[in-house]
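With one protein chain held back, the other chains of the complex are shown just where they sit.
Now for subunit A:
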């Protein structure tokens, strides 16, 4: 799905060489309730945001949070109904990495959330030239599965999901 375009971005020149850098939010403070064995903690927006904020950008040594690609206000979760919706904002409207970034977010959520969740990952409306096409690819289960069979793509996604050293 994105094989061709991703290759160009990785090897060649950066599309957006000097992005604005945003501050990282600190670790979520641990509350007394969270330390209490008995009290259940529901899955909330911040928890989902913490899952995806540290994903590495495919072309900068920065996280999606630092590039403001993901923001907590664009994360919506409903624990009871088992739904998650994440909007992400590519740094520039013609970013060829958009699909790859979306795929990384999607894979991170698949690996980190209970199976009961239905996940919707899409571009913040009006922020990308091929918004519709990218959203369609990300929503298509089979295409996502096929993308992860492609070892080159899987490699890039894994790099985005590896812990920064």
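By our rule, contacts are C-beta pairs under 8 Å (C-beta built on N, C-alpha and C of every residue); 3 or more make two chains touch, one makes a residue touch a chain; residues count from 1.
Methods note: contacts and distances are computed from a predicted model.
A.B. asks: Looking at UniProt, which of "PRELI domain-containing protein 1, mitochondrial", "COMD9 protein", "MMS19 nucleotide excision repair protein" or "Cytochrome c oxidase subunit" names the chain we cannot see?
C.D. replies: In UniProt, the chain excluded from the picture bears the name "MMS19 nucleotide excision repair protein".
A.B. asks: Identify the residue among A:80, A:116 or A:141 that touches the chain left out of the display.
C.D. replies: Answer from the full complex: A:116 touches the omitted chain.
A.B. asks: Out of A:81, A:140 or A:155, which residue would touch the omitted chain in the full complex?
C.D. replies: Selected residue, touching the omitted chain: A:155.
A.B. asks: Hey, which subunit A residues sit against the chain that's not shown?
C.D. replies: 30, 34-35, 37, 40-41, 43, 47, 50-51, 108, 111-116, 151-152, 154-159, 161-162
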